[in-house]
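A protein chain is absent from this complex, but the other protein chains hold their places.
Order of writing sets the chain letters: A and B. Residues in each chain are counted from 1.
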Amino acid sequence: MRLRLVGITKKFLSFRARGAALDGLSFEVKDGEFFVIVGPSGCGKSTLLNIIAGLEKPTEGEVWFDDKPVASHKQGIFVSPRKRNVAMVFQSYALYPHLNVFENIAFPLRVTRLDKRQLDDSVRGAADKMGISHLLAVRPKELSGGERQRVAIARAIVRQPNLFLLDEPLSNLDARLRLATRTELKILQRSLGVTTVYVTHDQVEAMTLGDKIAVIKSGRLQQVGTPMELYDKPANPFVAGFIGSPPMNIYETRLTFDGTAAQVKIGGETIQVPDSLCQPLGNFKDRDIVLGIRPEHVSLKPDAGPGLKAKIDSIEPLGRETLVHLRVGSESISMLSTDTTLREEDVVRIHPDMDKAHVFSLESAGG
Amino acid sequence: MRQHTFGQRKEALLFILPLALFLGVFVLTPVAGTIIGGMFRDTTFLKKEFIFLDNYRTLFADAAFRQSFRFTLLFVAVSVPLELALGTVFALLVNQPPVRFRTALRVSVLIPWAIPAAISGRIWELIYNYNFGLANYLLSALGIRSEPVNWLGNDMSAFFSLVAADAWKTTPFMAIILLAGLQAIPTELYQQAEIDGAGFLKRFIRVTLPILKPVMVVALVFRTIDAIRIFDIVYVITHGGPGGSTSSLSLYAYKYFLAGDFGYGSAVSFILFLTALGLSLIYINLGAFRKEFRKELP
Partner (left out) sequence: MSEDRMRMILFLSGSSAMLLFCLTPFLYMVIISLSGNPDFLSTKVSFEPNLDNYILILTNSTLHFPDYMLNSLIVSGMSALICVLTASLAAYAITRLPVPGKVFILLFVLAVSMFPQISLVGYLFKLMTNLGWINTYRALTLPYVAWILPLSLWILVSYFSQIPGELDKAALIDGCSRWQILIKVIFPVAAPGIFSTLLLAFIFAFNEFLFALMLTTDHGARTIPVGIASFQGLHGELPWGTIMAASTTATIPLLILTMVFQRRIIQGLTRGAVKG
């Protein structure tokens, strides 16, 4: 099923109400796509998911399932969640504590009054798929976190929903389990082929899971794109800083033109900026910009020549690589390096690969 | 609780409607009826007549009413603090006893609470019996006094007899509420105090009491408002005697209702209502209460 959001706006009247407002969001999720909504906590992503599910009404805008509007402010349409045939997995899993695993999974089918044998088959099928067939008689409180999560997913897939909604489903798992489940979720989604909307605050999750990612901040859509698009061509400094790990180095600086080349200053040191970067800004004569350089695009420069003189503040070994925090004048910069001889307090020369740097206009940083 | 903005307000109000109906018809309307009724002469034999505040004029000049008012306030002032003190001791005892005594202790403490007040009134009436009651028997058996005391026969002893009976019946309630407060105190606090070298008594004064204070305030005011409407025990044990010295406001009003004087009875009831309302308003505005209360609000 194809999901389309048009100008979704949500305002909360009461100041006591928690949940973030949304401001004119539009995007489309293609049939069978794994779509991730990512943003810092409080950005409104869960509200958005609730609106898709029908748990909340949008103040303005429309939600379309294929060619049918399920919520439209203008047409006065609102289809209740029970008639949308969506399934949702919650952060807390929201298992019914008074029912055993079988009945938890069967719950959505019981409400629709499916016949006994069909119900039994569906429940066992879903439990099989999630590898929890041996737990059917157990109550949720006796399950581990990982098992609960499997039950929640089984409950979601048992009814063959049009749309699969997941609200931070991995955040209550420990690190190892999270990694394993992430892979499994992706495989499961592929095999079911159900359109999936996944909400998370974790950009690594977003990057690894999503066919497409929507980045949201303060209720506004920042960018929609494939993981690589977001990584390579972030639309604004927020997306640039949010996507990618370790996070991008970001500087507010001034772009100047000395007659032959554009250049910027970082911590008092000057670097040249290639023309290709400046072109999107149009007229780049003397203007304030935001410059972003990923740590992986900064390297050591052993010999003299163009580069920045920097002093090492701290070193974080990550295993294969080392994350090095340095100081250039008054600015700090981080870099990924494989050099294990570096020590704190060392003074080195570094070279940011400016061809891979990002330049944003100052206005784009406001949103 | 999270705010849910889905769902219809009309639907929501439908769920509250039965509650509103019950309270409206059987509490609010009666109170309004009492307020209005208090402004009428409304007795069995005379014609019903609007007399506005005349009942209240009569009331304030009525020595028996003033005595009832005095008794009620005095009763609250003596019994509630006593029950609070006793309840605190009970709560401490029941809080962390050796495990094998726990259930037995708690059930025993609950027994007086579970027995209907009218029945406990009967028990105490018998205990105070001049000829063969337990109270006089104990006095002579323990060699404290050979002459039997006429417990319910004079003002002072009748008053304290009622206080004792009420304390028996309601201290458990006090204890249970305070127990909940005690159990909310994290054990780390005691351990910390113990490490700091605080003794048993010091821990109670420095740790337990300050944390228990808000709960104590809540319990205190709950009981105050309950005690001010005291009826059952007085009705059974002394029936207001001797000579009306232990007639509570509720009992006083009841006697007028019983005699068919609804106007005057309503006026007396309304005075009690106002007193209780005043106290509840104070209650609702108490800081300690507010704090406890806010935590629970959706």
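By our rule, a residue touches a chain if its C-beta (ideal position, glycine included) is under 8 Å from a C-beta of that chain, and two chains touch if they have at least 3 such contacts.
As the structure is a prediction and not an experimental result, all values here were calculated from the model.
Undergrad: Identify the visible chains that the left-out chain touches across the whole complex.
TA: The chain that is not shown is in contact with A, B.
Undergrad: With the missing chain put back, one of B:59, B:76 or B:117 would touch it. Which one?
TA: Counting the whole complex, the residue in contact with the absent chain is B:117.
Undergrad: For subunit B, which positions touch the chain that isn't shown here?
TA: 1-7, 9, 11-13, 15-16, 18-19, 22-23, 25-31, 33-34, 37, 89-90, 92-93, 97, 101, 103, 105-112, 114-124, 126-127, 129, 131-132, 134, 136-137, 168, 172-173, 176-177, 179-181, 199-200, 215, 218-219, 222, 225, 228-229, 231-232, 235-236, 249-250, 253-254, 257, 262, 265-266, 268-270, 272-273, 276-277, 279-281, 283-284, 292-293, 295-298
Undergrad: Considering the whole complex rather than only what is displayed, give the residues of subunit A touching the chain that is not shown.
TA: 50, 53-55, 80-82, 86-88, 90-92, 94, 96-99, 107-108, 111-112, 155, 159
Going forward, only the chains that are shown with their structure count from here on.
Undergrad: Find the geometric centre of each of subunit A and subunit B from their Cα atoms only, then give the gap between the two centres in Å, rounded to an integer.
TA: It comes to 58 Å between the two C-alpha centres.
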